[in-house]
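My questions all concern the structure below.
The complex is shown incomplete by one protein chain, all other protein chains being positioned as in the whole.
Chain IDs A, B and C follow the sequence of writing; residue 1 opens each chain.
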Amino acid sequence: MIRVGVYGATGYAGFELVKLLHAHGQVEIGFASSESHTGKRLCEVYPTPLDYPLVAPSEAPLGDVDVAFLCTPHGVSAKLAAAVLGKGVKCIDFSADLRLHDLATYETWYTKHTAPELLPEAVYGLCEVYRERIAGARLIANPGCYTATALLALYPAARAGWLPDGPVIIDAKSGVSGAGVKPTDTTHFCSVHGNLSTYNVGHKHRHVPEIEQELAEYSGHACRIVFTPHLLPVSRGILETIYLTTPPEVTLEALHACYSSQYAGEPFVQLLPLGQGSTLAHVVNTNRCTISLHSAGAPGEFIIVSVLDNLLKGAGGQAVQNMNIMFGLPETMGLE
Amino acid sequence: MIRVGVYGATGYAGFELVKLLHAHGQVEIGFASSESHTGKRLCEVYPTPLDYPLVAPSEAPLGDVDVAFLCTPHGVSAKLAAAVLGKGVKCIDFSADLRLHDLATYETWYTKHTAPELLPEAVYGLCEVYRERIAGARLIANPGCYTATALLALYPAARAGWLPDGPVIIDAKSGVSGAGVKPTDTTHFCSVHGNLSTYNVGHKHRHVPEIEQELAEYSGHACRIVFTPHLLPVSRGILETIYLTTPPEVTLEALHACYSSQYAGEPFVQLLPLGQGSTLAHVVNTNRCTISLHSAGAPGEFIIVSVLDNLLKGAGGQAVQNMNIMFGLPETMGLE
Amino acid sequence: MIRVGVYGATGYAGFELVKLLHAHGQVEIGFASSESHTGKRLCEVYPTPLDYPLVAPSEAPLGDVDVAFLCTPHGVSAKLAAAVLGKGVKCIDFSADLRLHDLATYETWYTKHTAPELLPEAVYGLCEVYRERIAGARLIANPGCYTATALLALYPAARAGWLPDGPVIIDAKSGVSGAGVKPTDTTHFCSVHGNLSTYNVGHKHRHVPEIEQELAEYSGHACRIVFTPHLLPVSRGILETIYLTTPPEVTLEALHACYSSQYAGEPFVQLLPLGQGSTLAHVVNTNRCTISLHSAGAPGEFIIVSVLDNLLKGAGGQAVQNMNIMFGLPETMGLE
Partner (left out) sequence: MIRVGVYGATGYAGFELVKLLHAHGQVEIGFASSESHTGKRLCEVYPTPLDYPLVAPSEAPLGDVDVAFLCTPHGVSAKLAAAVLGKGVKCIDFSADLRLHDLATYETWYTKHTAPELLPEAVYGLCEVYRERIAGARLIANPGCYTATALLALYPAARAGWLPDGPVIIDAKSGVSGAGVKPTDTTHFCSVHGNLSTYNVGHKHRHVPEIEQELAEYSGHACRIVFTPHLLPVSRGILETIYLTTPPEVTLEALHACYSSQYAGEPFVQLLPLGQGSTLAHVVNTNRCTISLHSAGAPGEFIIVSVLDNLLKGAGGQAVQNMNIMFGLPETMGLE
């Protein structure tokens, strides 16, 4: 049995993670912490029979666990990760603190970094790309939810050398749980129901530098994206409609063959047959990313539709997949 | 032209009221105040082209208006109503402060009253019942939304002497706007979407004493209700399913004839033919209350389904209807 | 491994059942049949990676399986059950054909019965009540979804002798999947979204005689219910608000103690502590029924709020629970 601790267990991603870990089979939950609900039990915060006590983060018994999940905000996570590693405990962080390799980029988009010395060690936790490195890692930066959706959609094309010099347009739509559990004007039911809205339009959302960093890694050249996030009137799920221009000789069939070959054997990536389209219903409440490929009507112009559940493959499920790899368990354990 | 002022213009009911008043035809809006958005314009707070400036309540030019609408919370309203009347301005209050005739009942269910001297003068603003008194009133207590739905559903039966000694069961379902504009855990999209929940079950909701007061007035004897409010995953609308036991000789046809006669000529009460059922879709975005009558399967046992839009017939529309009566305008003006 | 067959695999309940059986661990799916999608694969009908071929019901290889699930409509099921049993295969039927013990009652509420000779043998498949009989049964009538919600809510009170002579009022709200997969005016998105409506109000819904039959069994005397189903704008889940009058000396604490004792050890019934209320979110996507108890404000007057997922504890999950019992497996296998 692996003993795990969860910091930030009462956020949406943290709660999903606890449910996965509880049912995992090879995991024992050593502690679940919550800043805002210290002293309560999980079943008092969410409609669930799970009754884990919620300890203060500062009193979490780190010495008892093999790995800690940090479902904590950027700024908080990095410092906490340093403490976790200092106790000899492995660490999987959900925040953006350890995702960007370049300190200056981080500080431009976020804030003063609280533990920059960890950046060289952190492994970007996208299993389908970095499986080997994850296996040997102590410290994982779990990808952003929008980012994972985009990267899985573009990774095969990037590896094939088919990303353009010009921008890749990503029209992204997310369910409301992506905005977090804290109630705001934006997440009020009456603001969202029957509505659709955009935010951080163009090149402003914090997942932009993360996507561009990874696409540059996969393709070997700088990549620019245009990124428009929309807030959907659903609780969970992300759908990204991606407009990709490749060299004109690439056909839809060749593109599909490339993706099919890249993702053959991947348990959590589903490439749809040509003619079908990805929908949120393919992935909500699963750890899958589902991808469909479409012609945009002219040679070398394609539309990729990529979907995942932002709380699972986009957060808690991805984290468990990373844990399984780190501890030598079957990668799908607890995720099917 | 009637000049009006609106206190609390950025709550849901206040905003609906401003939209009605703006399009009314015989009304000029002298001021719109907002505690939380002082200094902004309405179009910066809501997605609307209406750009009224939002003044601080304390700086509202009361001297300029003929009537003030108080879309303010209980506790705040009574004191403000006293100030409004003191300037010779008529007043229509949306809060509960002036609805309960009995001071002790108010203070049991709410809080210390801030202007009990106004209670004798306040007229309960349910137009279908108190039309004459409203015409001559300076001060109106606009009914609660759950209350209006229940009272219109039970008024004809009460007048006919058909209310029971035992309890009337009211199973009430409300859209989320009824919970107000302030974001809370309860009104977070992810708490409501795909969900249904109860609150203040049994005899605990603050509209209970208001319903019981009025039913006693209409029937001439004390009435007890059982009241279960539910939070529906819709933005607006209330549906109440009411279980009524009458003397056993009352038939469904007789009940329908009684309601039909009571509400003939009422512009904003729609009695459905037997065999049809009220739905939220009958009333959302209208000032109507729609009522259907059903047999519960045994003599003298009936089910009444009553619906209205909590922000219109349950708040802003009702208030405009009251204003029209108070100022001698056609009662339906600005409401169709 | 138990080999199973599923008739009607492309209805909502059938599809949920196939997903449960696929992930069960001790089950192999021998066939899945579909009248309307014969010849396709399941993944062509639903957004799922499960790719079971869909055979014609008449070509289902009954000889290959140990148990058949009939997710077929009333009228079809009884005849099919006879054929299944005739092959020596056990049978779990989702329709109403075998739920009512009294042939005349069935034919009053439904239609001419197609295999009345099976009625004496069929066991009503509510595990919490009939566990022993289910263990030895060949033929199970899986309960209706509204019925299961009501019966689990009233069973302890009925056994305690606390059901009244007068009617029990059940105000029931169901998600749209309860209306089936066939598109109709009623299930069109635009008819449901933002709306709430009633249907079959009073004593008209076909689950009424089923509830009354079982309550009479549990209480030892005839019971009458008043039943108002509502169509909720959610996909799945049932919430019933039940108004129960007991002898006046029964306190809320005594009622809670009675339920607590009855359901101690039941893996799929969750009794909430006093002060909490059941919500759909407690049960959607689970096999649980969650129950909360509330005072209605006077001695002996109570409100019970009972919730379950109509496709799981109200259909497919209940069926798997029955199968587990019939085959001597742990009752919770594949359901947690």
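The working rule: a contact is a pair of C-beta atoms (placed from the backbone, for glycine too) under 8 Å apart; a residue touches a chain by one contact, two chains touch by 3 or more.
Everything quoted here is computed from the prediction, not taken from an experiment.
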Return the single residue from A:Glu35, A:Asp171, A:Glu217 or A:Glu266 that touches the missing chain. A:Asp171
Residue, one of C:Gly25, C:Pro53, C:Pro183 or C:Gly220, that touches the chain absent here: C:Pro183
Touching the hidden chain in the complete assembly: which of A:Arg3, A:Lys19, A:Arg159 or A:His230 does that? A:His230
In chain A, positions touching the absent partner: 167, 169, 171, 173, 191, 194-199, 201-204, 224, 226, 228, 230, 232-235, 237, 239, 241, 243, 277-281, 284, 294-298, 301, 303, 305
Even though one chain is not shown, chain B touches it at residues 23, 47-49, 193-194, 270, 279, 281-282, 285, 288, 290, 336
Contacts of chain C with the missing chain: which residues? 12, 176-177, 181, 183-185, 187-194, 233-236
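Going forward, only the chains that are shown with their structure count from here on.
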Shared interface numbering between chain B and chain A [over half = same, under half = different]: same
Chain of greatest Cα-centre distance to chain B: A
Report the chain closest to the protein's overall CA mean, measuring from each chain's own CA mean. C
If you average the CA atoms of chain A and of chain C, how far apart do the two points sit, in angstrom? 37
From the C-alpha centre of chain A to that of chain B, how far is it in Å? 46
Note the residues in chain A that touch 2 or more other chains, in rising order. 193-194
